[in-house]
Structure formats: C-alpha cells, structure tokens
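Removed: one protein chain of the complex. Kept in place: all other protein chains.
Labels run A, B and C following the written order; every chain starts at residue 1.
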Amino acid sequence: MTTNNTTSNWKDKLHEIIYEADTPAGKLFDVVLLIFIIASIVLVMLESVKTIDARYHNILYYGEWVVTILFSLEYIARIITVRKPWKYIFSFYGIIDFLSTIPMYLSFILAGSHALVALRALRLLRVFRILKLARYLGASNQLASAIKASRAKIAVFLFAVLIAAVIFGTIMYLVEGEANGFTNIPKSVYWCIVTLTTVGFGDIAPQTPLGQLIATIIMILGYGIIAVPTGIVSAEYTKASDDGDKKFSDEEHKHIKDLNLNTQSCANCLAESHQDGAQYCYKCGFELHHD
Amino acid sequence: MTTNNTTSNWKDKLHEIIYEADTPAGKLFDVVLLIFIIASIVLVMLESVKTIDARYHNILYYGEWVVTILFSLEYIARIITVRKPWKYIFSFYGIIDFLSTIPMYLSFILAGSHALVALRALRLLRVFRILKLARYLGASNQLASAIKASRAKIAVFLFAVLIAAVIFGTIMYLVEGEANGFTNIPKSVYWCIVTLTTVGFGDIAPQTPLGQLIATIIMILGYGIIAVPTGIVSAEYTKASDDGDKKFSDEEHKHIKDLNLNTQSCANCLAESHQDGAQYCYKCGFELHHD
Amino acid sequence: MTTNNTTSNWKDKLHEIIYEADTPAGKLFDVVLLIFIIASIVLVMLESVKTIDARYHNILYYGEWVVTILFSLEYIARIITVRKPWKYIFSFYGIIDFLSTIPMYLSFILAGSHALVALRALRLLRVFRILKLARYLGASNQLASAIKASRAKIAVFLFAVLIAAVIFGTIMYLVEGEANGFTNIPKSVYWCIVTLTTVGFGDIAPQTPLGQLIATIIMILGYGIIAVPTGIVSAEYTKASDDGDKKFSDEEHKHIKDLNLNTQSCANCLAESHQDGAQYCYKCGFELHHD
Partner (left out) sequence: MTTNNTTSNWKDKLHEIIYEADTPAGKLFDVVLLIFIIASIVLVMLESVKTIDARYHNILYYGEWVVTILFSLEYIARIITVRKPWKYIFSFYGIIDFLSTIPMYLSFILAGSHALVALRALRLLRVFRILKLARYLGASNQLASAIKASRAKIAVFLFAVLIAAVIFGTIMYLVEGEANGFTNIPKSVYWCIVTLTTVGFGDIAPQTPLGQLIATIIMILGYGIIAVPTGIVSAEYTKASDDGDKKFSDEEHKHIKDLNLNTQSCANCLAESHQDGAQYCYKCGFELHHD
C-alpha cells in the first residue's frame, strides 16, 4: 500500500507540474514548453528556406530530433499521470499532442514526404493550451457571445456574398473572356471574391470598358457590404458587453481582470475552471491537489 | 364529383410536397432539389474549364439534360398544383424557375450561344427559396430594418463617393496622362474607385511624384470614408436591435430562435408566413392543408 | 410704374422657375438642368477616349457648345432675376456656375489647353444644388454632427498615421533600397500609406525577408488602425442619433422623412430653408413668392 501511495504521490507531483500552472515548477514547465513549441515552429520555417537549409541542415535536423524526443517524453508523461489515459488521448489536445510528436517518426516510413511539414505546423495549436488563451477568452466571454449571437446572421450574409460572387463571376467570364485572364468560371468567381473582399491582388484585372464598369459595381457593393458584418459584431458586442456589466459584480470583474483563475485540471476527468479554494473536482468529486 | 375530389386530393398532396417543408416528403423534396440546384451550378462551372470539358464533355452534357428535365418536371408540377397558375408564373420565383429551365432548350435555337451560361447561373437564386433564407432574414428583421433605415444615407454617401471619383479621376488623368496607363477619363475614374474602395489591383498605378501625392490623398480619404457606412449600419443596427428587444416578448423570441415557422404557402394565393395552427389563409380565406 | 411692375412680375416668374422647385415649371427646369449637367460630364469623359473622339469629334464638339450656351443663358438668367446679383456671383454656387460656363470660351484664348478638362469636371458639383443634397444632408444632420464631433479626433489620428508612414517609409527605404523599387523616401512613404490603408497596389513590394517582416508589422498595424476611425464615427453617430431622437418630435420626423421642405430661396438675400407656409423671408423680411 505504501508503494502504491508513493507511486501515486510521484504521479501526483508530475501531474501537478504538467497540468497546473499554480506552482513555480508548473510555471517553469509551461514556459519551457512554450519555448520549445515556438522553437519547433521556427525550425519548420527555416528548413523551408533553401539557402538556410543548405548551410545549416545538420543543426536543423538535430534540433528537430531534440524537439521530437522532448515532445515524446511529455506525451508519455501526460498519459501516465492522468487517471483516465484514453480520455486524454482522444481529447482535442491529446490528438494535437500526438500529431505534434509523430512527424519525425513518420519520416522513416514516408521518406521525404512533404505533407509532414503541415503536421509539424499544427504544433502551434498547442500554444493555446499553455497561454490558457481559450480559457482567457472564455472568462471574458463578451467577444465569444457576440460572435455566437451574430453567427447565424453572418452565415446568411456570407452565403449571400458567395451567391453574388458566383453570379458576378459568371457575368465577368462572359464579358472579359479568356483573353483577359478570366479563363473559366471558377477562376472568375475567385477574382470576384478577391474584389468583393477588397483584397485586389491584380493578377487578374478587367481590361474591357464594360468589364471595368461591372468591376466598379462589384467594388462599391463590396464597400457597402463590408459595413454589414462589422455593424453586426459591433452591435452584438455592445449588447453582450452591457449584459456582462449587469451579470458580473465589481468583485467578480476584478477577479476576471486579475486573471487569478485556478489553473488546475482534475487528474481524474480533466475538468478545468475549478473555483479558487476548491478541494474536490466539481464534476467527478475526485480530490484536487492542495498547495 | 368523386373524380374531382380525387384529383383535388392528388393535387393537394403534390402541393404539400412541393410548397411546404413540414412533412417528411416535403423536406425530402427540398433536400433533393437543393442538391440538384448546386449540381447544376457545379456543371456550369466545370463546363467552362477547358481541360475538364475536353475530357468529360459527354458526362457534363448528359448531366445538364438530367437537370433540365427534372427542373422542367418540377416547373410543370408547380403550375399544376397551384390554383392560380398565372400568379405563380409571373411571380419572382416563377420567372426564376422558368429561366432556370429553358437554357438547354434555347441551345437548339441559339446554337453555341455563350450568354446561356449566365442564364444557367441564375439557378443559384432558387437556393434562397428552399433554404427559406428570405423568410429567415425576414423573421430576424433587425438587419433588414437597419439597412432600410440607413439606405437613404448610404445612397447619398455613395453618390458623394462617385462625384469624388469623377473629380479625382479627371485630375489624375491630367496629371499622369496616357503614358502611365491613365489612357482616358473613364479608366481614370475606374482607377479612382479601385483606390477609394481600398481594392488596389495595381494594373494601373501612378508613376509621377505628383500623381502619387494625389493618390495618397485619395487613399487617406478612402480610409476615412470607409468608417462612415460602417458607422451608420452599426448604429442603425444597434437601434433596430434595441427596438426589436422591446417589440418581441420572450416567448416570441423563442419562436424566432427555434425557427419553428409554418412553412406552408396557400395553394390559392401563394401567401406565406401563416401562423402555426392556422386553418385558413389569412389573406384569401382558402383552406390550408391539415396534418 | 406699371412697366416696372410688369418687369418685376416677369422677373419674379423666372426667379420662381430657376430658384424654386415647388411649381411644375420649377421642377421641370431642375430635371432639364440635371440632364444637361450629367450630359456635359459624359461629354468630357467621352472626349478623353481616343477611339470615340476620333469617330464622333464633331458631335462631341457641337454638344459641348449646346451645353455651354445653355449654361450661359442660365447664368445670365440667374443674375438678372436675383435682386442682389453680386451676392450671387460671389456665392459658392455662383462661382461654380461661372467656372462651369467658361471652359469653351477660354478654349479660344488658351487653345488646346488640357487643364480646361478639369474645369469642366467641376460641373458635377452643380448636381448637389439641384438634388438639394446639401439640404437633405442638413435635414438629417445626424451624420454631419457625427463627423463634426469626431473631426478633431480623426485629424489627430490621421496625423499619427502620417508620422508612422514617414518613419516606417524611411526604414523601408534603408532596408529595401533602390534595387527593389524603394528609390527614394517620398516613394517609400507613398508605399507605406498604400499598405497602411490596405490598398496594396503591388507596383512596389518588399523583396528582402527583413523588408517583408517590417511590411507584416505595418499591415497588422494598419489592420488594427482601421478599427479606430470606424469605432469613433460609429460611436459618435449613435450618440448624435440618440440626441436627434430626443430633439425632434414625431411630427417633425415625418416632416424630415417626407422631405417636404420649402424649396424657395429668397429673391433678395438668397436665404433658403423657409418654413412651409412662410410669407416673408425670415432673414431680410423680403416678400416670398406665393402660389
């Protein structure tokens, strides 16, 4: 029983370091992990630059192995310390962690596969966990509720924009024709969206007077259209913000401001957002770690 | 009289399927129709891509015929089941349905006519009916009333933008001249709108220092101008949204949220938006279909 | 005395037609004038298009003379019918009317002068008078007061943008150099404004990695910056709109909506915006025209 207890204590200690950010060790772990994640992204970027890869190929290669081994150890540690490993493995962050770790191992099987680069870029998603960004956004959920409230309207709106793009794209294809770069309707629709969103690459541009007239109409339409989603989000945000002011007391506001949130996650069910002095998980009743 | 009754019942059944979305059959019909509309748009797009058309010309051709025949059958069914066919035929959707159906038949008369492609793109407008988008927008008519309220102001505003574009366009034509791409005033005005709307294709760009100085003024003007329609829509939307909150009770809000609207349209006068338990058309008194 | 009276009556009649839009004759005069102004602008535009000018030179030339003579007659009529001609001549619209009329006469003195084209484009400003746009904007002066209230802040803001453009422009000139199109600092500042305003012509674009990094910072800055003037106008407009709601009663609102404003302008002092049943000018006491 003592051994079991020791193991449990050792596991608890590790769980505390990995999953929580309250203790100095937990904070240090998060900072180190953040540095390695950003380092791994920088490695992926530098490797893609021909001149740098040619000169420092070995350094980049060994750097990638260092990152891979560290991520592997972290992944194993996360599985060991959690009471329900399968729940972690199939959680959103569990899958991201797994995909962040495997590219280097896969490179033995799928030699020279280009697509592994994309897999390595996914590591960036891990940043969200460490910075507790998702939670921060959740705490000040005015923005989230504003976007949620305006979601349906923006969807209808974007759908209308797409329909306009298809119809105007077809017209431009007929007016300008293949000689002026509008080689087919999909390309013409692509140009139309480039114009409606005011991006305007200029790789394709109308050459005929009639085409330029229609382009003018599309642009002014896009100009007027840009006002709509902004107006919606702005109004919904104001409303959500007003509601938020009423919902939260001043003390709670201070709380949110200080971002003094309990950063523990339950070792049993992975639930987060426990109250500050919480002793047991509010979801499964499992005992939380005490300072 | 029995025959008449049977015919009437058969017609009523079909009317229910085609014009309503309450019953399983009506929903299935809508989904199938939606798939065919999108398929027909994809066909038009793919046909315009040279490489795809060369390889799969026959498949695309037969596909177009399948779509045309199905649309023809639907059009005929809609005319038969409605009590006042002429009202349907000359209604907005009646004309769209007709134009969506005829391109393939017209291709026999006007062989190889390019413009038929545009006619086929109009099919996209039919999507609105099935998704009941117009009605959905009508239900949450905050956006509609916001745009309506700010319509006059945005029109005055756009008119002012156009006048600015003509005046600045003329100045740029004089400053830059034909050598730098500003070959005539209409083209120069076109460039001016491209710049004011912050699209900026770059197919024409000022080359002289003076031209670039004026372009800078136009751009900063455009930057300041973009704030105006956004501000108008945003403010009007907030107002409409506030009014809406007062106008509708909580129960009504739930109603709107659930989108649990009666999707019937009267078989006699085509009127829509009947109340949920309505037995007779609120417009012409004709008996509605009962579940 | 009778002659004097007849002359006065004849002048009053003409004044009514030219300066007012209440009577059928006055409305007809405005519509005809509007058509000629737009026609004259279209003439200027078409003349600049080489291919059209080559083919229809004579028609365009005679058309321009027709417009010029009509504008001359209108200008003389306006001077004759107004009691204080000098006040009209040196008023804003008086100067615009004069400049709109003279280009063709000037072309005899300054043969082939290119700059006259710009003078002719000024005619567009006359549209504002006929459409009574300025007055309409004045009636619903929410927008005007919103822009007025936020003017100082937007000025400070634009000034800050300009300073940022000069500093970033200088940095980009040093980083990219002449080889990549940043030939001198003014051009580099011009590019910086093109980027900050999200226009992005692409005639000049950073080529070095460091230049592209700085460009990224400028773009994200511009992205964040675009939110500021919009936010200001939006908030000020909401405030102005709220104040407006309080200031005007429902009846007054109807008034504004119907745009049923007295379109007379005093024959003596040119004052406008008289009340609907006004008998005398509110400014100089001169008797107004009665229906």
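Criterion: contacts are C-beta pairs under 8 Å (C-beta built on N, C-alpha and C of every residue); 3 or more make two chains touch, one makes a residue touch a chain.
Note that the coordinates shown come from a computational prediction; the quantities given were computed from them, not determined experimentally.
Q: Out of A:39, A:121, A:160 or A:213, which residue would touch the omitted chain in the full complex?
A: Of these options, the touching residue for the absent chain is A:121.
Q: Of A:39, A:102, A:154 or A:213, which one is in contact with the hidden chain?
A: Missing-chain contact among the listed residues: A:154.
Q: Of A:45, A:110, A:152 or A:217, which residue touches the hidden chain?
A: Touches the omitted chain: A:45.
Q: Which parts of chain B are in contact with the chain that was left out?
A: Where chain B meets the chain not shown: residues 198-202, 230-231, 234.
Q: Mind pulling the chain C residues that touch the left-out chain?
A: Counting only chain C, the missing chain is touched by 152-153, 156-157, 159-160, 163, 166-167, 170-171, 173-174, 183-186, 189, 195, 198-202, 205, 209, 212-213, 215-216, 219-220, 222-224, 226-228, 230-232, 234-236, 238-239.
Q: Tell me where the left-out chain touches chain A, residue by residue.
A: With respect to the unshown chain, the touching residues of chain A are 41, 44-45, 48-50, 114-115, 117-118, 121-122, 124-125, 127-128, 131, 133, 136-137, 140, 143, 146-147, 154, 158, 161, 186-187, 190, 193-194, 196-203, 226, 229-230, 232-238, 241.
Criterion: only the chains that are shown with their structure count from here on.
Q: Report the chain closest to the protein's overall CA mean, measuring from each chain's own CA mean.
A: B
Q: Taking shared residue numbers divided by all residue numbers at the interface, is the value for chain A and chain C over half (same) or under half (different)?
A: same
Q: So what's the Cα centroid distance for chain A and chain B, whole Å?
A: Here the centre of chain B sits 33 Å away from the centre of chain A.
Q: Report, in whole Å, the distance between the mean C-alpha point of chain A and the mean C-alpha point of chain C.
A: So the centroids are 47 Å from each other.
Q: I need the residues of chain C touching at least two other chains; which ones are they?
A: Those would be 198-202, 230, 234.
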